[in-house]
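With one protein chain held back, the other chains of the complex are shown just where they sit.
And then chain A:
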Amino acid sequence: MQITLHLNGATHDLDLDPRTTLLDALRHHLGMTGTKKGCDHGQCGACTVLMGGRRINACLTLACMAQDAQITTIEGLGSPERLSPLQQQFLDHDGFQCGYCTPGQICSATAMLEEMEAGWPSHASENLDGPFELSHAEIAERMSGNLCRCAAYANIVAAIQQAAGTTDHREDAA
């Protein structure tokens, strides 16, 4: 079927089997291999992308259902010349070892910081109405949908805390 995807500010027309997930459309049909496939079942977060600015698992999303939405992947958050604050902080803090989970971690953290700013509570929040602090416990809970097999968690938390100081978490603020 004919599907139009709006990805990182560009528009792509694709002819896809309805079974194609957004993840496979990105990687196999658009050559955007920044987004990773870990489990393909919603259990690891490696495939995290932003859809309409919100973090989702691309492996459990059909490409045909993503039609009309604005998709942002790690490639759209920043470029090697202009890294997003989170991309920069992951580098500065060694927020990875093998790097396989990293695009998902950064996409997830980008949206997670916006959820914090919007005043969303988490399971770790003492009070549902805040105030919410970027404590270790809050970050661990809010980022629990992103597993890291290398267990770079300590540095991931540090990178996120450092990046939170800067307000605009992404290059393409659209």
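For the reader, a short list of remarks on this structure follows.
Here is the rule we use: a residue touches a chain if its C-beta (ideal position, glycine included) is under 8 Å from a C-beta of that chain, and two chains touch if they have at least 3 such contacts; residues count from 1.
Following the convention adopted for this analysis, contacts and distances are computed from a predicted model.
For the chain of the complex excluded from view, the name given in UniProt is "Molybdopterin dehydrogenase" [choices: "Molybdopterin dehydrogenase", "Glutamate synthase (NADPH/NADH) small chain", "Putative amino acid ABC transporter, permease protein" or "Ferredoxin--NADP+ reductase"].
Across A:L7, A:I56 or A:L86, the residue that sits in touch with the chain not pictured is A:I56. When the whole complex is considered, the residue among A:T35, A:T72 or A:S108 that touches the unshown chain is A:S108.
The omitted chain makes contact with chain A at the following residues, 1, 17-19, 21, 40-42, 45, 48, 54-57, 60-62, 64-65, 108, 111-112, 115, 118-123, 125, 128-129, 140-146.
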